[in-house]
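Have a look at the structure below, then the notes.
One chain of protein is taken out of this complex; the other chains stay put.
So, subunit A:
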Amino acid sequence: MEWASQLCENRGLGSKMTDSKYFTTTKKGEIFELKAELNSDKKEKKKEAVKKVIASMTVGKDVSALFPDVVNCMQTDNLELKKLVYLYLMNYAKSQPDMAIMAVNTFVKDCEDPNPLIRALAVRTMGCIRVDKITEYLCEPLRKCLKDEDPYVRKTAAVCVAKLHDINAQLVEDQGFLDTLKDLISDSNPMVVANAVAALSEIAESHPNSNLLDLNPQTINKLLTALNECTEWGQIFILDCLANYTPRDDRESQSICERVTPRLSHANSAVVLSAVKVLMKFMEMLPKDLDYYGTLLKKLAPPLVTLLSAEPELQYVALRNINLIVQKRPEILKHEMKVFFVKYNDPIYVKLEKLDIMIRLASQANIAQVLAELKEYATEVDVDFVRKAVRAIGRCAIKVEQSAERCVSTLLDLIQTKVNYVVQEAIVVIKDIFRKYPNKYESVIATLCENLDSLDEPEARAAMIWIVGEYAERIDNADELLESFLEGFHDESTQVQLQLLTAIVKLFLKKPTETQELVQQVLSLATQDSDNPDLRDRGYIYWRLLSTDPVAAKEVVLAEKPLISEETDLIEPTLLDELICHIGTLASVYHKPPSAFVEGGRGVQHKRLPARAGSGESAESPDVGQAVSAVSDAPPAVIPSQGDLLGDLLNLDLAPPTSNVPPVPSSMQMGAMDLLGGGLDSLMGDESETSASHYRTEVQSPQPPECSERELGGDVGGSPAMGVSLGGAPVGMPAGLGAAPAVGGGLGDLFDLGGGVGVTAGSYIPPKTVWLPAMKAKGLEISGTFARRSGVIHMDLSFTNKAMSVMTDFAIQFNKNSFGLAPAGPLQVLTPLSPNQTVDVSLPLSTTGPVMKMEPLNNLQVAVKNNIDVFYFSCQYPISLLFVEDGKMDRQVFLATWKDIPSENEAQFQIKDCHLNSDAASNKLQGSNIFTVAKRTVDTQDMLYQSVKLTNGIWMLAELRIQTGNPNSTDLELSVKCRAPEVSQYVYQCYELILRN
């Protein structure tokens, strides 16, 4: 050891006079001089020159012109010089591929060097040179190095496979390197194992469906053994890889957890976080009543707290992750509030994150402490932090009812400071408090009104206007206050304009006598002088309401408001689950799925938490849901959101955004718009809310004098938000709505059973697939399939609630489609659908709906509504759904028709690898209403002549040829003739589907 440090010191002294000078050469003719030096005979001079080249390269100068001269220096015994030349090569080889080939020989030679350090260096560098010709030469040396006797070379070669795969994936597969890499997982050296795991994981990411990382209990065991022995970095690779494994059962899951928990005491935070990831994921599988489950929960808290004594950057990563963990399993850290108190010297990014977690952990037990802290923070310097602290006080009031009074008085104190942004922030949160606890704290309104003039941010202005409108009857000069805002109406932001419009209408409804003029003024400002369609539409609605039925207007505008949520910024449960699988990574720092920030397909497949043992339980015991909802200690209330189109219309009085609820991306496609013009009105028909039905009738009543029907229609067309429910107003209920018998989930299942038992060869029903993922529908997941049972077409649906709030008021509507499919009755969902519950529904369909040709022909666009929103998706049905029972044609007619249809209309298909004889096929097909009219045998071929009739009366004729003689030829040939040839292809698909299942 001594000699090493000695050498270092010597070098330190020596280099002080030399190395930094390389950075200062900027004179002209430099390249020329360097060239001369590189070709010098003296070794020292050469080395100096290469150093200068590297220094120039570092600062971004182009020294590629020196390529041949530098490469010439490669043949050297001096390791330091060699490394410098390699560094140069890695940088410039790509730009000089032809010359780079000069280096190949040296690499190949070095790969055979007796010194393992040099062998490894060569293979490591070669992998970094992205030139095809060089890559070819790399294969042989790499193959040798992967089996080298020295572990240092093997661990380097393992990573080199990943490099090569990045350059040429096909080559790696062809050369069989993947198998060699897999073998390295069983290597005796832990570092080789770790690097092999890292390389395999990376390669597997670009082949999401390959079974490359074939994780089974044996390999897992090897990994767990290596885990105890390898470097800290290796432990991270292994833990991250383990996290992708799904244990077979809860026992395996527990045994892995037991072997991973010791990592929680590692000094390296990344090892700890990766271990936490594995534990959080595998915990999902453990039964909750297991003792070990509780032990594990307890073990997780201390290491998470310890992460907060790391360096600030790591603290930040840890806090972002804790934010997720607290949402997923609030019980882990519920007693650790104090460690999240902000320190005066924390960097701002740590402070903001801590504050977030404090709000999440706030409960009745610790609220006094939290409030005292928050008040302290509200006097700090950083504006963002202070704002967030003020907002946090408001959140506490809403979350912990007992503290509301103290929060309000704290906020009033803060308003007295007159610090502009503090006041504005306080007013925004007080508005939320008013909504949560109506008629309780209105005494403070006077104080708020004093600060009216200082408000310059839209959100604060909107909040204040809302307060004035809401409590207009208690504020003597409410009209004056609102009028003062009206002067600069056009300069206000939309948020303020909308709020002002609503507030003045409220005022008018409360004090109609004095404010007639004001309301006229605002309505005309909103409808005639504004370019904003939202504002205009809201103005028109109010106008009509007020002019036709003031009583209804009152019911609509002054209606009971929905509850506001206790939690803010909660991450949507499906996303949260995905992020839990990404603990420690960038995704967990950004709180975004990898697909949101990673280019290309690499590593962006969605990860999911494993299901608890006995997965059938999801419907009976909403376990996981409870864990999530426990965050608030009470069932969460309705989450208000700006994207809530229906809610917006029904209440017309949606407050400005109460919090940072992220704008919900509209999943609506423009193509789907027109179909809903009529549809949604009828959806609203089953709204039980009186205000809604009132509203609907009002809209259909004669027009107010000011605007004509056409004008309204035009405006509405321009505004997607309103168009949904207003366009094509005069629509009654669809024919069958409400008349059809209720078919609950249970009945549907019975039918299912009947189908399976009663009819020997029942029609094939494809398994349910997910049509609408929960991510796209605010937590509602819909999967389904189609079936034809006893001559009736059914759409079998499963609704799963993956959100945290209860879902009610389901309704369904189809767009026009090729065969006029339409619901034959209303959607009977036994509501309410509580979180994590799944309900199966069978919806009978008729074929008498409006017809429009779709592309593809069997496409069906569906809109489903619930209390939260309207969602759109499209699905495709097998056309066999439409084959009717009386589709057997008479033989003579068949013959005549076959001849009659022109041969251009005949389409040929092949069904490969089908091991059915003609009788079995015939039977199977008959189950789906494809009838065999006649059978003929020629030589070794059976020919079936079949007929099919569609619901719309179209006939289809088919000839199916089956080889009987040769067992090896299992292909069937199908010819389809039809007057509407575009259907043929879909008929063929049905044959495929039916015969294969």
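Here is the rule we go by: contacts are C-beta pairs under 8 Å (C-beta built on N, C-alpha and C of every residue); 3 or more make two chains touch, one makes a residue touch a chain; residues count from 1.
Definition applied: contacts and distances are computed from a predicted model.
This figure omits one chain of the complex; the name its UniProt record holds, of "Proteasome subunit beta", "ER membrane protein complex subunit 2", "MHD domain-containing protein" or "Septin 9b", is "MHD domain-containing protein".
Within the complete assembly, A:343 is the residue of A:251, A:343, A:853 or A:996 that touches the hidden chain.
Taking the complete complex into account, A:265 is the one of A:265, A:493, A:769 or A:848 that touches the chain left out.
Mapped onto subunit A, the footprint of the missing chain covers residues 1, 4-5, 7-8, 11-12, 15-16, 18-20, 22-23, 51, 54-55, 58-60, 77-84, 86-87, 91, 114-118, 124, 127-128, 130, 150-153, 155-156, 159-160, 162-163, 166-167, 189-192, 195, 198, 202, 228-233, 236-237, 240, 259, 261-263, 265-270, 272-274, 302-303, 305-306, 309, 311-314, 316-318, 338-339, 341, 343-345, 347-349, 369, 372-373, 376, 379-381, 417-419, 582, 584-590, 594, 597-599, 602-604.
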